[in-house]
Structure formats: C-alpha cells, structure tokens
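The complex appears here without one of its protein chains, the remainder shown in place.
Chain IDs A, B and C follow the sequence of writing; residue 1 opens each chain.
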Amino acid sequence: MSVLVDEKTRIVVTGATGRQGSFHLGQMLEFGTRVVAGVTPGRQGQEVSGVPVYDTVETAVEKHGANAAVVFVPGTLAKDSVMECIDAGVPLVVVVSEHVPLHDAMVINAFAAERGAMIVGPNTYGLCAPSARCKIGIPPNSIFQPGPVGVVARSGTLSYELVGSLTDAGLGQTTVVGMGGDRVAGLNFIDMLKRFERDPETKVVVLIGEIGGTAEEEAAEYVKGMSKPVVAYLAGKSAPPGKRMGHAGAIIERGRGTFESKVSALTAGGAKVAQLPWEVAPLVKEALKA
Amino acid sequence: MSVLVDEKTRIVVTGATGRQGSFHLGQMLEFGTRVVAGVTPGRQGQEVSGVPVYDTVETAVEKHGANAAVVFVPGTLAKDSVMECIDAGVPLVVVVSEHVPLHDAMVINAFAAERGAMIVGPNTYGLCAPSARCKIGIPPNSIFQPGPVGVVARSGTLSYELVGSLTDAGLGQTTVVGMGGDRVAGLNFIDMLKRFERDPETKVVVLIGEIGGTAEEEAAEYVKGMSKPVVAYLAGKSAPPGKRMGHAGAIIERGRGTFESKVSALTAGGAKVAQLPWEVAPLVKEALKA
Amino acid sequence: MKLYEYMAKGVLAEAGVPIPRGRLCRTPEDAAAACRDLGPVAVKAQVLVGGRGKAGGIKVADTPGEAEAAARQILGMDLKGYTVETVYCEQKLSISQELYLSLTFDPGAKRPMLIASASGGMAIEEVPEKAIVKRGIPVAWGLQPYMAYQVARRLGLGGTLAREFSDLACRLYRVFVRLDAELVEINPLAVVDGHIMAADARLNVDDDAMARHGDLPKTDESTPLEAKVRALGLAFVQLDGDIAVMANGAGITMATLDVMQHYGGKPMNFLDAGGGSAAGPTAEALAILFSTRPKAVLVNIFGGITRCDEVAKAIVQVRQQQPAATDVPLVVRLVGTNEAEGHAILKAAGVDAFRSMQQAAERVVALAGESLPVQSGQ
Partner (left out) sequence: MKLYEYMAKGVLAEAGVPIPRGRLCRTPEDAAAACRDLGPVAVKAQVLVGGRGKAGGIKVADTPGEAEAAARQILGMDLKGYTVETVYCEQKLSISQELYLSLTFDPGAKRPMLIASASGGMAIEEVPEKAIVKRGIPVAWGLQPYMAYQVARRLGLGGTLAREFSDLACRLYRVFVRLDAELVEINPLAVVDGHIMAADARLNVDDDAMARHGDLPKTDESTPLEAKVRALGLAFVQLDGDIAVMANGAGITMATLDVMQHYGGKPMNFLDAGGGSAAGPTAEALAILFSTRPKAVLVNIFGGITRCDEVAKAIVQVRQQQPAATDVPLVVRLVGTNEAEGHAILKAAGVDAFRSMQQAAERVVALAGESLPVQSGQ
C-alpha cells in the first residue's frame, strides 16, 4: 500500500478526448494504471484506448466506482472540472491543467477543504506509485522503479531528471509526487513529508524545491522532527533577484524565498542539501546505509 | 437547564445604541437576563443601562465571554452583524432585525452551518426560558412564567397572545421560541421539537403555525414519533388564496401550505389542533393530565 | 417587486442571455412600426400577473396592420384586474421545443434552487413532478457550469443544446444573485433553429433588498389604497368583506380575521400594524381604514412594547379628527402594559374596549349586523 494511491485506485480522466488527455490516458494504461473512465461533455459513448467516455463525472463514478481523477481540461475550465469531480465524491483530484487562474485555484482548494477532498496541483505532472503500478498524470513511464525512496517536488522535468538518476543508480521509489508549479497548490511538501514519515516502505525522502515562496522553509520546520533522512535539491541558485523564471513561484522578493534561506533552513532542519543534481543519488545511497 | 439557553448564557447585543436595541437591552436586563455587552461601531466606551458598549463583537466576546448574541441592526446590515457574531465564536445568534434580504438570510445560514452556529430568525421576537430568567429578544416580560410547556412559533404577537393565555391559565413555559416570519429562517419547528422531546422538564409542546410554506407539514412528520403531546394552533383559516398576508411566508400557492393541509397533517401526526386561540390552554391542560 | 417581461428581458440580455428581438409599444401605431422592423411579431400584454396568454393577452400578427389591430385590442384591456398599458412586440419564433427553467429558493434547505423541465410552455405547477428536475445550489459556491450541465443531461439535452443550457443557467444565476431575486423564470425556454433562447421572462426582486437596487425600474401592483397604507411601512391586503380590521403582527392579524369570520363577520382587509410599531403609524393606518367606509372597525392590539394608554390616546384622537369615523362602530381589544389606563381612555371616549379577543370579535360582528349561529369548536 502506497501513501496516496494503491492497486485499488480507479481513475477517471477528465478532458479524456483532448490531445493531451487521450495521449496520457494511453500512457497511464500502459504503465498498468487502472483508468476506468474518461469524461468529455458531449462525447458519451465514445472510447479512448478502450476506456469508455461519459458526459459527466457523476456518471463515470456511478458506473465505475472511480476514486481518483486526473484533470486535463484547459486551465480556465479546470475549476469546473475539479469541482465536478469533488462533488461526485472523488477524494483525490490530480490537476495537470496549466494556466489555471489564481482565483480559481483558491476556489478549488476551498471547495476541496469543505468536502474533504485532496487536490494535487494544478500545473502538476501528477504522481506515481511504482510498486502499485499506479501513475496518475504525465511523467514518462520509463523513469520509475519500485523501491524505498519517497520523492516530493515542485518542478516536473527536474523531477524526471532526478527520479531518472535515482532509478539509474538502482534507487527505486515508493511514491513520487509533483505539487505543481503554481503559487496556490493543493497538496504541499509538509502533507507529503507526513505521509512518507508514516509509510513503513519509505526509508528516505527526496525533496526537490526551487527559489520563490516559502514552502521549503516551512517544510524544513517539519523535517526537524522527522525520523527518516531527507535529501534536498533546490533549483535557482544562479537566478537574479526579482525576475520571473517561468514558474510563477520562482520569484525572489522581499528577501524571502531566496536560495540561501532555503538551503540554510533545510540544513538546519537536518536535511542533506545536494549542490548539483547528480549529487542527489549518492546522498540518498549514503542515507540508506546509515 | 433549558433547551437553548440557561443561567450561564451571556448575551451581547448588536445595534445596542439604537432605539430598538437600547430599549430591549433594558427590558432583557429587567427580566434578569445576563446581558454582558453591547456593540455599535464607533460607540466603544459608552454604556447602555450600565452595560458597556464596544466597537466590535470580537472585543465584546474577548472581554465578557459572551456566548449568545441578539441582533438589532437594520435589515440590510444584519448579514454583516450576524457573520461577525459567528466569526467571533458566538454559537447562538438571535436575529430580531426585520426586512433582512432573502439572499442575505441564505448566506447567514450557510455561514452558520459551516461554523456550527445556531441562528434564530431573522424577523423573530426571540426566545425565553422563564426559569433561567433568560429572555433574548423583544417579547413583553410580563407574559412568561416557569412551567412545563414548550412553545415554538412563527408569529410574534400571536405567540404573546397564546403564551399569555397559557400563563393566565397557570400553565408556565420551559422555553418559548419564535422562528421568525421570514421565508428563510434558521432554527425550525423540527429543531425545536427535537429539543423539547429530549428536555426532561418539557411535558407538552405548543406549536403555533400559520398558512404558507410547508414547515408545519414537515413538523407533523416528526410529531408522529414524539412521546410528548403536541397542541397546535394555526392562523390563516380565513385568508383567501394567493394574497400575501404580511409575513412573507403566509402565501398560499400551488395547493401546498394551505390551512387544511396543515391541519390534516398535524392531526394525522397526533397533534391536537385548536380551532380558536382560546382553546389552546384547555387542550394543554388536558394533555398534561393524560 | 415584479418586473414586466420587457424589463426582465432587458436585464437578461445585458447578462448575455439570448432573447428574441422585441420592442416596447405604447400605441397601436408603435406596434405597426415594430412589425415593419421585426417582421411577424407576437404582441404581448405587459402585466405583472401570469396566465395572460389564456386570458387573451398575447396575439400573433404577421403584418403591420395585424399588429396594429392586435395592439388596439390588447392595450387598455383588463387582465385579471390590471389594465394593460403597454405591449411588447417580439419577433415571432419558430419554436421546436419548449423547456422550463427557473431559479428560486428552497426554504427548507435555505439555499437557492434550480428548477427545470423539458415540458415548458405551461404553468410549472401543472407539470407532473417526475418531469421536473430540481437542483439545490450551495450558497457559498453558486451555480457552477457542471451542475447546470448535469441538469441539462437529465432533461435529455445533448450537444450544443446542453452546453447552451448550462451557459444560460449560469448567467441567469448571476442575475438571480446580483439583483437579489426571489424568482427568475424562463417559460418557455425555447429551442429555435437549434439554439436556446428566453422566449418569456419573469423576474421578481426581493422587496427587502430594493434599497440596494436603486437603478432598477420600479413597478407597483398595489391598488391606490394598498399603496397608501404600505407607504406607512405596514402590510396591507384588501379583501371582499365590510369589517375593517387592524392588529399588530401578521400572525395575530390572521388569527383576528379567522376569529371574526368564525363568528360570521366578513373582513374587509388585512392590516398588520407591526409587532413593535409605535402609536403614530398605527393611528395613521386607522385613519385610512375609516376612510374606506367600513360597516365596523375592529382593532386588536397586544401592547407589548407600545403602551396601551398611548395606543388608546392615538385611537381616540383619530376617531375625533376623522369626520367619517364617528358614525362607524369601533371595537378595540387591548391588552398588555398599562392596560387599565388604556381601557379608561377608550371608555371615556365612548369606544367599546375589551380584554378578550373572543368578546371583541363577537361584538364587532354584532355591530356590523352579521352574526351567525356559531358551532363551537368547528
């Protein structure tokens, strides 16, 4: 059993007939994920990679007992799709959609909190529990391998890079989760650190952060009390202050959220901070030995 | 201990320096009610009948541990005042204000539900627990007397009439509550019937209804399962269909909410329905003997 | 406050709801001109009551001449007691399906509710319950597109129609909230050339919220007398009888009418002088009641906040100042604070005063000469 999903997780894909949705629906199936239904209004009766498509999430949940959803609709439509999933009783909603408006993200999170649902994202690559053969989202299938490392990250491709380097080094993963690159995100570092700390299969945690915001500083406080070793990598050391570097979060302002403040907070919390991407796997190996 | 309030109930009055608020604050004190603070923005430092006035409910609660509020502000300002009370942690808010807009009433109730607070009203005369010397709202002090009868009503003056007739007949009350005459109200008949059913001191319940809406019909369903006798009186027998009779609720539409449907539902539920106001006290007396 | 169809449609159009082209007309000539511009039209009486179609308030006209004739017939017509002063000429629609859609509130659930049906075009209370879809709307979040889309699917709509229905319902909901509406009703919601539009529209705004909608056009369905009493802030309804009644509080006023009717009296009105009302407006309202020349007047006051002596003084003063009042029998039932003083003042002025509601009702009915044999308890 993994920390967020397991063999019994049954997934509904919203925006299933779109370019992104249909492609990744197939990729998830290939990974072994139990994708049970797709949803695109007006497309009920169609199939995507053999998976039936419905007009509403409600129907998909009713017919297939879906208990997780992944949202591929365009950003401005994501709010409606996520609320529909939550209202249909889906307890875990992974929002891959990019460019979700800030106020929509706040509404989604407030609605999820009211209904007791968990949001991952928006603008996330999703998550993967390799041993459960459950991947929800868009990361390449090839980079994962079952093993003892829990990974939580903000960036997508940087995660693939580092997860790939772990796998190459023979270090498999319990669960890999992307929080997404947006300023207002559902699941955060601490939510995941708590789950990893409780999970008997996770032996070491990798935290992949970046400049901007204070999520890493807050996580560092929690790391202090953890029994499991944490290895961190942070992107953005060379970024000049005050410039937006793609991710909305990656903006250095008001002396908070700098590379230095994150490194020193995490170090003080007891995490090992890798200076270069290829130092992560060796640090994890060391931590596993200790 | 009474069903909604008791000797430990400490009341804050909002709109305390207004004409209505200041008069009834005094009346409540005279009844023996523990009014601990008033609130009117901009009037902090003043007193009404010796009770200190503050700018915000927050401060009043902080300084005096108020655990109930009564709202006397004008209707269009009631939403803000009620939300302020709830946000300050007050669990019981009695809304005397008339002409509270319908959509405001819906917001107030949704906010109260989210925060676990109880709303009485709007457009209610309030409530009274004679043995606890606790009256919150505007009914005349003289009509009450401690005793075994629980009273729940929609209309104000009609309640005074009937409660007065009970008192005159030597039939005192455990608690008397007005739900208020508006179409969207907080506490309803069933909420109170449940409390009276549980309350060891209440031996018989008087339900005072009127035409319009379906609250009496719904209450009748609950009455069926009650162990305690219920006596009902309903106003509006002579009202012509489709005419508004003052209370927003008193409108007969679509064959629902008629006098006949209410009488037959309550009778079927096991309640004794009085045909004339002065028949209520004798029916209560009979019920107490049985 | 109810808006006329043309006003409601104006509000909806501004909110992006598709409506047919139309024009408000005050004369038959206007209607002819409208038909020249719009082509064949429906000429629709603008009144605040429903069911005008059945009552002859809507006529179809294919030519300007027909439009003029139709308008001539409808303008000035009496529709359920209201005189038609304007007609709305609207392009004739070729409707392939009539749906129903409204937003109102659910008193039990204390939240807004969407009501829809695939059987539109008739009064919704005549549509069987199973053909109606109801959807409660969470106050905090409002009507979301997915909710409206689910309703559309349940109505059997698909494709473009389902999407248009969802979009229209969301726009309607924004109007419903923004204007503090009690009811927004589109009946029929018409399918025309494969698209959805509001072929009729009702919009009732909450009277208690009118203060924040100063920019809305005003309408009034009161009779002049009702308007006069309501201007005092009191609730008033004219009835068919001949005994004028006033009490303080809606419930007690209804109960007073019930009791009086029980003894054979015919109430002339419902006048709720308000539970906490002062002597001033009460007296003014009483003066108006006297001016309606009733057979008798019954005043039933439970003096809680207002003291009985103040009320008595006000009543006596009105009676003395109103020429019409002296001939009209007046019965007052008065209990509460300073009750004895109140009764003394009334008696000194020759007014019948009672402590018992029963006696007061019996007395006023007797004075009006309407007493019936009463069967006690039924």
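Note that in this section a residue touches a chain if its C-beta (ideal position, glycine included) is under 8 Å from a C-beta of that chain, and two chains touch if they have at least 3 such contacts.
Here the structure is a predicted model, which is why all the values come from computation and not from measurement.
S.K.: Please provide the labels of all shown chains that the missing chain touches.
M.R.: Listed by label, the shown chains it touches are A, B, C.
S.K.: Check each of B:Thr56, B:Asn141, B:Thr214 or B:Thr267 against the chain that is not shown and name the one that touches it.
M.R.: B:Thr56
S.K.: Which one touches the absent chain: A:Glu7, A:Glu30 or A:Glu114?
M.R.: Reading the full complex, the residue touching the unseen chain is A:Glu114.
S.K.: Could I get the residues of chain C that touch the absent chain, sorted low to high?
M.R.: Within chain C, the residues that touch the unshown chain are 140-141.
S.K.: Please give every residue of chain B in contact with the chain that is not shown.
M.R.: Output for chain B: 41-42, 55-58, 79-81, 83-84, 87, 107, 111, 114.
S.K.: Extract the touching residues of chain A with respect to the undisplayed chain.
M.R.: Counting only chain A, the missing chain is touched by 20, 23, 75-76, 99-107, 109-110, 114, 125, 138-140, 142-143, 153-161, 164, 181, 183-186, 208, 210-211, 213-215, 218, 233, 235-240, 243-247, 249-250, 254-255, 275-279.
Just so it is clear, only the chains that are shown with their structure count from here on.
S.K.: I need the common contact partners of chain A and chain B, sorted by label.
M.R.: C
S.K.: Suppose chain centres are the mean of their C-alpha atoms. Which chain sits farthest from chain A?
M.R.: The chain farthest from chain A, judged by C-alpha centres, is C.
S.K.: Which integer distance in Å separates the CA centroid of chain A from that of chain B?
M.R.: 51
S.K.: Indicate the whole-number Å distance between the mean C-alpha point of chain A and the mean C-alpha point of chain C.
M.R.: Centres of chain A and chain C (C-alpha means) sit 55 Å apart.
S.K.: Taking each chain's centre as its mean C-alpha position, how far apart are chain B and chain C in Å?
M.R.: That gives a centre separation of 27 Å.
S.K.: By the touch rule stated above, which residues of chain A touch at least two different other chains?
M.R.: Where chain A meets two or more other chains at a single residue, that happens at 114.
S.K.: Which parts of chain C, given as residue numbers and ranges, touch two or more other chains?
M.R.: 140
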